[in-house]
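Working notes, beginning with the structure itself.
With one protein chain withheld, the remaining protein chains of the complex are depicted in position.
Chain IDs A, B and C follow the sequence of writing; residue 1 opens each chain.
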């Protein structure tokens, strides 16, 4: 599958998730085993002090890892994810880049980095990882 | 501090986080070291198949743990959190219960359970944990 | 299976792991979904300052969770484990208690607590969790 059609496939899955539509999450790059998601800051995403809420950080880590897994497995479901909050996540744009560490028959391991982009400067705000289980069930993908 | 005034203190912090206001997250119980948050389901919270999005699950785990820490420390900031997705999170209401495992001077360890309540039946949908760092900086609480 | 025969079954698996024999790890209680392991302190287990080495803590968390999974599934293999180091782990004896959070067909989630016992006083030194995958392969259990 070409990079372009991978992005389209993931955008189609992305568009079915109401939370992703609400957030305006976009798939901005994809190749087998690699996915980039981009989120434009909005007030609604803030925690107390106006930084990106941990829930949004988790959403970016988990979704980018899930989409990376979907580039090689048909459907997957997250069973575990973890997030390291390295620096306050503030910026106009947030970019999550996920890659597959290992795609097995029973499990897919993926990792992601989340960058906060402010005035053209990119800061590593968080890292994370997700463990996903392939599923035949089209009704239960991670999206 | 009485249980009632603890709930009020946490609700005041809760009300300052735009994401929490958008989600309609409520603090429904609190005592030193223990916090319960409740979230009523809305379409916007869904992933592809209508289950609660991993981002919302992460938000409930991380926020309930952060609020549990706030019952004993003035201000905290999450540095790491992880989530186990035990069962599909679907229901009319979601209840997160967090407790402090250990509150140290430099670090607070907290753990949470997330229950999905559907037609009066409660299912353990996720468990998680958060590691928080106390901070003097009022501008940087976990909320 | 009676509690006694469960302990015997787990001790038989335990005895096949060279590391467990070296450490003198013992299965001191077991029932479906619950396992207790006990380790007597030895100098060899120490890190720089004489506390229990993180590797030994990880071994106790991972092995107790794996054995808890074996009380309900035939064979399992750990795919992820994590450890919270709550307090310096020093004592004459260490006791790990693991329980299954959820035993699914494709995955088993387990959690454990590690207590350091010193002069009859027990301290919660670490908590952890393990995600295990059931396997038919008798050659690849978690032990």
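Convention: a residue touches a chain if its C-beta (ideal position, glycine included) is under 8 Å from a C-beta of that chain, and two chains touch if they have at least 3 such contacts.
No experiment lies behind these values; they were computed from the predicted model shown.
Contact with the chain not shown here comes from a single listed residue; of C:13, C:68, C:101 or C:114, that residue is C:13.
Those residues of chain A that touch the chain absent from the view are 82, 84, 86-87, 101-102, 109, 111, 124, 127, 129, 131. Taking the complete complex into account, residues 79-80, 82, 106-107, 109, 131, 133 of chain B touch the chain not shown. Touch with the hidden chain on the side of chain C covers residues 13, 16-20, 22-23, 43-49, 53-60, 62-63, 66, 77-85, 88, 139-143.
Convention: only the chains that are shown with their structure count from here on.
Interface residue usage between chain A and chain B, two copies of one sequence, is largely shared: over half of the residue numbers at the contact are used by both copies. With centres taken as mean Cα positions, chain C sits 33 Å from chain A. Between the CA-based centres of chain A and chain B the separation comes to 21 Å, rounded to the whole angstrom. Residue positions of chain B with contacts to 2 or more other chains are 82, 84.
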